[in-house]
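A single protein chain has been removed from this complex, and every other one stays in its place.
== subunit A ==
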Amino acid sequence: GDSWGIFAFLCAALCHLPAVPALNGTDELGAGQSIQKTYDLTRYLEHQLRTLAGTYLNYLGPPFNEPDFNPPRLARAERVPSATVDLELWRGLTDNARLAANYRAYSRLLCYLRGLDGQAGTAELRHSLGHFCSSLQGLVVSIAGVMSSLGYPLPAGTATGPPAPAGTPATPNDFLKKMDDFWLLKELQTWLWRSAKDFNRLKKKVPPAVVTLRLEARGI
């Protein structure tokens, strides 16, 4: 008799506890942290790239390191994923599509970056390039993590290197290579700048209620 009463009382008391976050909720919290990390990494890379690009463009020499240098984008440089798209169009994409575009772009940018002249410049420059590539690899993995935690499938077929479009000669001349390098760095800068905004916006989409729920559960 009394034990049931106590039991009922306990049940009632327990029922007034805020619910433990459902499994979905935990995933979203995981995604929130993932997005934050990716955002931080993007900002870090932006910062690194500023120094790296400056040094590399000095290595290429004038006019490549002049502030308003804007060379033509010849056919070869077209292979580098361009970051300049219609902003309205970009914002209109679903989160999935936008994340997938980021993932694909950075995978290819990483390939191109790794293909930069292995003998380029001083040992210091090569070392900075190597370090940047590792960090960029981390970004690709990080974006994959965000996509998976949000339940999105990873875009297929980006593991392979960039295919050379038909008709391009196997070895462009050294000056064309310099122009390619210039555009690679420029596009990388724009991608990182825009990705930071993308991840910042995505971060705000993670419902704050889930966060408070978890904190209250901890407080008991």
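To be clear about the criterion, contacts are C-beta pairs under 8 Å (C-beta built on N, C-alpha and C of every residue); 3 or more make two chains touch, one makes a residue touch a chain; residues count from 1.
Everything below uses one rule, namely that contacts and distances are computed from a predicted model.
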Hidden chain of the complex, named as in its UniProt record, picked from "U3 small nucleolar RNA-associated protein 15 homolog", "Elongator complex protein 4", "Cytokine receptor-like factor 1" or "EF-hand domain-containing protein": "Cytokine receptor-like factor 1"
Hidden partner chain, residues of subunit A it touches: 58-64, 66, 70-75, 119-121, 123, 167, 173-176, 178-179
